[in-house]
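What you see is part of a larger complex, with each chain still in position.
Chain lettering (A and B) follows the sequence in which the chains are written, and residue indices restart at 1 in each chain.
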Amino acid sequence: MYSLSLIKGLEKEMKQSMKKLNVGVAGATGYTGEELVRILARHPRVTLTYVSGKEDREARIQEIFPSLEGKLDLPCKPLEVQEACRKCDLVFLSLPHTVSMRFAPLFLKAGKKIVDVSADYRLKNEKIYEAFYRVPHEDASHLAEAVYGLPELYREKIRTADLVANPGCYPTGAILGLLPGITGAGLFDADTIVIDAKSGVTGAGRKAEKSLNFSEVNENFKAYKLFEHPHVPEIDQELTAAAKKKISVVFVPHLLPLNRGILSTIYVRLKKKMNTAALIAHYQKRYAKEPFVKVYAGGALPELKHVAHSNFCGIGIRVDASKGIAVIVTAIDNLLKGAAGQAVQNMNLMAGFEETDGF
Amino acid sequence: MYSLSLIKGLEKEMKQSMKKLNVGVAGATGYTGEELVRILARHPRVTLTYVSGKEDREARIQEIFPSLEGKLDLPCKPLEVQEACRKCDLVFLSLPHTVSMRFAPLFLKAGKKIVDVSADYRLKNEKIYEAFYRVPHEDASHLAEAVYGLPELYREKIRTADLVANPGCYPTGAILGLLPGITGAGLFDADTIVIDAKSGVTGAGRKAEKSLNFSEVNENFKAYKLFEHPHVPEIDQELTAAAKKKISVVFVPHLLPLNRGILSTIYVRLKKKMNTAALIAHYQKRYAKEPFVKVYAGGALPELKHVAHSNFCGIGIRVDASKGIAVIVTAIDNLLKGAAGQAVQNMNLMAGFEETDGF
């Protein structure tokens, strides 16, 4: 149907000329790390050259995740900074909170770029970090320079950042759902925002914990960490910055008996009369150029299965004009737009790739 | 260890002297009907004498529900009013909405007591019924006499009622969560109540419907029927009656990928300063004598598994004093306290039994 030899020749030539970005994943065996490895293994512009993980025994990454067989062949050992620096231009830190901040400075010092998937560089105020994560911050000196990795807010800063703090899963869905209504003049009353969020279980990480045992979660549903979740100050910080006025939300997370996805139902009071169509139009305008945000038309609402295994954030909107309230529903895959996907989106920006490469 | 023959003799004597209440279940093959049959089959004060169901072929009820084997042996055929009247003193109508109102008058005319599990007699205003259920009401003459079957609100009226309209599943969880805060002087701002409710799938009935196919619901979560759910006017009607002032809530239902249970997260603004302990104390006082309402102490929150397969409504409370808001979480088994269990609780009251008999 076409000249195969010509194409093969071009391909070869192209591959030789294209020096790919060498990247590594520290903490590859958690749920987010696994997704990072999966995306990076087929990303056309990077070579995954290094992975680390805290497994009992050494293993090849394709043995730990059998579906990588044939796509990747790398050892997976405990993190060694020097080796990682030797092999990578950019490193994803998919480490537990409070661990990332011990390693990030070492990579930065070696001139490497970092996307930190942990919470360690998200909060600008180290006092708030300590209040919510219950440990002193060990690398506060880098907090100012770290860029909060929500491309829809900080795209230009991310392009030139050395250290990107990848947003939390709940904050991603919450902030994207509220941004168009709180910036500028502001359509929403800033003092009465309620976010009722529901997350799948992978959000809690790959842990041995009785409360996460299948039989405890399956056929169950519950609210947890009311008013105490460490994502609350993160949401408040970013909404406050975007609104240029103090915002403090009511946020209640719940645990869904499913693997992937966060659905946030957001309740806001409208400052002036507005119907569903008008509010949707406002959101669609704000997000018109965003490759990974989809505002639903006609009052349709996103469901978790619409976004599962994708880097999209779906947003649906309904206004009850008689009560003057709007309900905004956002849906993301917590492991992708809520973690690994957004991290790769950030890397794409940092490396000058197309923002959608690899998806 | 004790004189078995004496006990056996007494048992026999007692059984002979105790004429049990004969009851029937119309619509025994739906999820609520199945639960009704299961409870009634082991209820110490009733004899289940009649069941009907809309199955293709005639079958014994214990063939349709194999776990009833050895506990019950009844034919299950399409509903015949005369036969049911001959065999029963009280009939549960577990029929689809809009069907109950065709049969209820016939049973009432024959002097039978009815617990109607459908929505047909819950709304006092037939215009609202028609707006939300999209059919004219065919038996509006009985609306006034029907008692809304929430024992925590109408216990005394239920005792003497001939026709009890068993509450909807969402309204049960919502109203019980709000009652203590809206009655009397009223602790909550009546104009800003938000109810974010999440229901298991049995709430949708035993239906052939593409959107209820396992693969559509499993690993999925969504909001649905925003501002349009027919349970909204039911909640508003009862809260308004209890508060003696107009209440109109914001209510958003969601579909959970699990079989049983409704968890409602309710957001209210407090009219005066109050902390968590004080609000809990207020609720505990209101519900102190309720056999099926449990207000959790110390800010603990109910989970669906706490109430599954029980007739309890669990209520948990947290106040964010700085914002002046309270979050109230209620949990029920939608098939029990939200349907069949509450129906039997109502029957117990109507027949003069202990309210907890059969549970």
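Here is the rule we use: a residue touches a chain if its C-beta (ideal position, glycine included) is under 8 Å from a C-beta of that chain, and two chains touch if they have at least 3 such contacts.
Because the structure is predicted, anything quoted here is derived from the model rather than measured.
**Student:** We see 2 chains here; how many are in the full complex?
**Tutor:** 4
In this text, only the chains that are shown with their structure count from here on.
**Student:** Let me have the rounded angstrom distance from the C-alpha centre of chain A over to the C-alpha centre of chain B, please.
**Tutor:** 41
**Student:** Across the complex, what residues on chain A touch chain B?
**Tutor:** Listed in rising order, the residues of chain A that touch chain B are 192, 194, 196, 198, 216, 218-224, 226-227, 248, 250, 252, 254, 256-261, 263, 265, 267, 299, 301-305, 308, 316, 318, 320, 323, 325, 327, 329.
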